[in-house]
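Everything on this sheet refers to the single structure shown next.
Of the protein chains in this complex, one is absent; all others appear in place.
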Amino acid sequence: MKVILNAEQIEQILRDLTSRIISEIPPELDIAVVGIRSRGEVLGQRLASRLSEELGRDVPCGTLDITLYRDDLNSPQSSAQPQVRTTEIGFDIDDKIVILFDDVLYTGRSTRAAMDALRDLGRPKAIKLAVLVDRAGRELPIQADYAGYKADVAPGESVQVFLTESDGKEEVVIG
Amino acid sequence: MSELLIKNGRVIDPANGIDKECDILIVDGDIAEVGKIKKTAETVIDAAGKLVTPGLIDIHVHFREPGDEEEETIASGSAAAVAAGFTSVVCMPNTKPPIENETDIEYVHRKGRQARKTHVYTMGSITKKREGVELAEMGFMAEAGAVGFTDDGNGVQDPSVMLRALKYAAMFDVVIAQHCQDNSFAGNGVMNSGYYSTILGLPGADPLAEEAMLWRDIQLVRKTGVRYHAQHISTANSVELMRAAKKDSLPITCEVTPHHLLLTEQCCAEYDTNYKVNPPLRAARDIEAMKEAIAEGLVDALVTDHAPHLKSEKELEFLTAPFGIASLECALALYVKALIEPGILDWPKLIELMTVRPAKIIGVDKGTLGKGRQGDVTIIDPDAEYVIDVNKFRSKSRNCPYNGWTVKGRVEKTIVAGEVRFSVDD
Partner (left out) sequence: MALLKRKGEQFQWRHKHLLGLRDLSTEEITYILDTAKGFEEISTRSVKKAPPLRGKVVCNLFFEDSTRTRNSFTLAASRLSADVIEFTEKASSVSKGETLLDTARNLEAMGIDIVVIRHNAGGAPKFLSRNINACVVNAGDGFCEHPTQGLLDVYTIRKHKGTLEGLKIAIVGDIAHSRVARSCMWAMTKLGAEVIFVGPPTLMPAQVDQLPVSVSYSLDEVIEKVDVINMLRIQFERLGGNPFPSVREYSHYFGLTVERMKRAKSDIMVMHPGPINRGLEMESEVADGSNSVILEQVKNGLAVRMAVLFLVNQAAAMQG
């Protein structure tokens, strides 16, 4: 198990993502952040509050549970079955720039599911993908607009993200 | 002259108080001698280590003929019976059409003779079409050889009709038997009313259905003095009623089935229709009471109430499947399990309840190994252990919840009128 990001590095990535987003998106457009459960939710909230602070206006934040949109629901799995949790997006996503935030971008399937879910919720002006860690291994033609850290991960290894609010510690490990 | 010698068996003849190792000689179909026999004979059966008893008698079976011959016929039923050690059976009259006149009685007798397996007797119905309204021709039926009367399948609901039936029967020397079921208590119950019917969500039959009619009939017997036989009693309260009635020396007898000694209502918990039977399976305390009654000598006959049904009929929801268990072919072993193994009865007492006492109820001169009696003999291996396999049944039907049970006590040979009509080696 190798630690690839520590608490300060995670903090730095969030700062970088915040400034890149602000510099790229015209200020007159409405931005919203939607974090993909579970750890994307925490990260999304942090990003949204930083954006709100920088922009001086409220950037709404919601949480998306993609379990129902996964493409592997109907195939037998040997790993644990996913638990359905709640999607809580208390605002209209129509015409907004929605920044989807996930902890790790790997095969691209979670992002695809998230986009399918957003489609049933409304019609955003644009969807941008922000991720904390980007690792190779795409199975779909999906790329992050804002990637925090490009990790070099061997195929058999997994990337695990631990965040204070959800896990009591702050680090990203490969193992 | 045909001779059959059965040697070295433990001969148990409760009617004559015999329980010892000796031999039996049957000549031309009748019992010629019982004792230590030195000479040899044409056919010799070595019954060493086996029990040799009077042919067993089941006074409550359903052979479904006429009307439901796919379920069972008199031929298939008596083949099943003889393989189970029974040399005589009594058919119930709830066929289609029911047995309610002398032609019907003669029909059953004829079919039984043609089958050439067990002796087949039959009861006639008490009322026309078993509807419980008008009396059937009990006189003609008695003359044709009916060994009793019952509306079995139904109980006679109207007390005045039952009273009239008993009064009328006083003219003849017959027994009136009753399937005690007061329908106003039973309702549409498909199992015993209690905790299990509540949580399984099925309508339950209150035990009062059996007890109320039994109590009523006992009062009518008190009044008329006619011989009465309570069929398949199943509850502790019914036992109480019988105890009191016998104490008063009323001419009342009763019978019990194996399922009311071995299975409780809890067996219905998976909705397996093989456990759907009437009267329904009761609670553990009822089984205890039945066993006590048997130990006391209160019960007069052990029967099967063999009730064959087609697989397709039993493959219905519990609510709608027909009632009945087909257990002729494992009856003896089941009684061993229920009564001999726990020490409630010994072999002589068990045999008594399957031979001479049932014979007395139906008034036939059988169930004994007396000299000159017809040679009906059953040879039993009391220690043989086997697994009940419904697929080996000779009965046409397979609705039996005991499939797969490991039991002890097997019939080796059944001899009817001096002929070996069943042998386990076949």
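Lettered A and B in written order, each chain numbered from 1.
Keep this in mind: a residue touches a chain if its C-beta (ideal position, glycine included) is under 8 Å from a C-beta of that chain, and two chains touch if they have at least 3 such contacts.
Keep in mind the model is a prediction, meaning the values are calculated, not measured.
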{"item": "Residues from chain B at the interface with the omitted partner, ascending", "value": "187-188, 193-195, 197-204, 206, 270-271, 312, 315-320"}
{"item": "Absent chain, residues of chain A that touch it", "value": "38-39, 41-42, 65, 67-69, 73-77, 79-81, 83-88, 116-117, 119-122, 160, 165-168"}
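Here, only the chains that are shown with their structure count from here on.
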{"item": "Separation of mean Cα positions, chain B and chain A [Å, integer]", "value": "77"}
